[in-house]
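Removed: one protein chain of the complex. Kept in place: all other protein chains.
Lettered A and B in written order, each chain numbered from 1.
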Amino acid sequence: MTSAATLYGLAGAALVGIGLYGLAVQAHVLRKILAFNLIGSGVFLVFGAVAGRGGGAGGGDPVPQAMVITGIVVALSATALAVALALRLFRETGRVTLPPDPPAGARDG
Amino acid sequence: MTALYLLDLVLVPAILLAACTAVGTRDRFAAVVSFIVYGLLLAIAWVRLGAVDVALAEAAIGAGLTGVLLLGALARMGRRADEAAAAGPPGRTLRLGAAALGAAVAAGIAAAVLALPEPAPQLSGAVAEALPALGLGNPVTGVLLAFRGYDTLLEAVVLLLALLGIWSLAPDPAWGGLPGLRHRARPEGVLAWLGRLLPPVGIVVGLYVFWVGADRPGGAFQAGTILAAVWILAVMSALVEPPAVRSLALRLALVAGPALFLAVGFAGLGLAGAFLGYPAAAGWAKPLILLVEAGLTLSIAATLALLVAGTPERAAG
């Protein structure tokens, strides 16, 4: 079990790298959100490798497993909010990317 | 054992390939589809790691609901040319820099993973020791609802907050109204047929997953997701309309789970001497945990379904 768990831990490490690459190079907001989810699931897989190494009865340490379930739900919550913000931005401005520089103008009241 | 390792050696490259496609392909639709495939492969990986509870959550939430959210948003933004496409592929410097950064971080994590100590320090023993007092058979449910119940309480609130955040993006005139666009489906179409066929099955499966969660893989989050999926399907096949945001019944359903959890937590102060504690007397903990889980299942199902439905956009009829 141990070596298989480590293999998935290494896969998790690679997924974080792939996700970071996507986050940096993709301009489209939805693709950035997708890349963030790749990083997230890579992190969960590292957590899973940690859990799998602790091979208790019934397959692994349940504490990190529970943490991953919590993490999956939290990631979905964040994704849903980000998607809604992206849709609102698109409706208001027609843009699917974030403006390149933070806009300098504050609100006009 | 050898066959299982063979599976690992196929599964890991497949996962990485799907991830690379999701990041690298030019076609956005293909990217999201790759992401969903990736999520399903990942669920198999979780089974392989002996974490069936996580596998269920990853398949239902990580691949399923996240995929639906991204596909829905992509459909509404349209596939026509926009400034992201007009800008062309990212520059060479950016790509090289990003690749170097990603590779460096991945290498660092890999080194750290390889350096983790043997034997792995873990809490399986402590959980197994404390679990019988709760009357539960599934250690993951024990961790989620009792030992680390505080995390789960905050997590349920996070889910609800995401929904409030989405609602806060509604245009003011539509406040109180119905979320999302109106769905139309041909009455004799496949979608309508599925919409009629699947809900009864889905509801039974959802309730079953909730009920066995105490002793076997399953529980509030997985069951809530299945129930939400049933409802989303029914909305998509135009069989039902989502409820108006101002509906009191809806709001009560949304807060019931976390509120019940808090109430049981406060009761724990008196009954067990600790906030979020369960009474030590035999046979008390399990019914209380099931009660909290029932409330959470309801609220999670309602919240997830509305997260996918989106911002209120139509005034209530």
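Here are a few things to note about the model shown:
Everything that follows uses one rule, which is that contacts are C-beta pairs under 8 Å (C-beta built on N, C-alpha and C of every residue); 3 or more make two chains touch, one makes a residue touch a chain.
By our rule, contacts and distances are computed from a predicted model.
For the chain that is left out, the UniProt protein name among "Ribosylpyrimidine nucleosidase", "Acyl carrier protein", "Amino acid ABC transporter ATP-binding protein" or "NADH-quinone oxidoreductase subunit J" is "NADH-quinone oxidoreductase subunit J".
Within the full complex, the residue among B:Ala214, B:Leu276, B:Leu296 or B:Ala309 touching the omitted chain is B:Leu276.
Interface note: of B:Ala73, B:Leu178 or B:Leu254, the residue touching the hidden chain in the full complex is B:Leu254. Among the residues B:Leu123, B:Val209 or B:Ala294, only B:Leu123 touches the chain that is left out of the figure. Contact between subunit B and the absent chain runs through residues 108-109, 111-113, 115-117, 120-123, 126-127, 130, 146-151, 153-155, 157-158, 160-162, 164-165, 167-172, 175-176, 246, 248, 251-252, 254-255, 258-259, 262, 265-266, 268-269, 272-278. Across the interface with the omitted chain, subunit A contributes residues 16, 23, 29, 32-33, 36, 39-40, 43, 46-47, 49-50, 53-54, 63-64, 67, 70-71, 74, 77-78, 81-82, 85-86, 88-89, 92-93, 95, 98-99, 102-109.
Everything below uses one rule, namely that only the chains that are shown with their structure count from here on.
Mean C-alpha position of subunit A lies 13 Å from that of subunit B.
Those residues of subunit B that touch subunit A in the shared complex are 4-5, 8, 12, 15-16, 19-20, 22-24, 28, 31-32, 35, 38-39, 42, 45-46, 48-54, 57-58, 61-62, 65-66, 69-70, 72-74, 76-77, 82-84, 87, 90, 94-95, 97-99, 101-103, 105-107, 109-110, 113-114, 116, 118, 120-125, 127-128, 139-140, 142-144, 147-148, 151-152, 155, 158-159, 161-163, 165-166, 169, 221, 304, 307-308, 310-311.
By the touch criterion given at the top, residues 1-2, 4-22, 24-28, 30-31, 33-35, 37-38, 41, 44-46, 48-63, 65-70, 72-81, 83-88, 90, 94-97 of subunit A touch subunit B in their complex.
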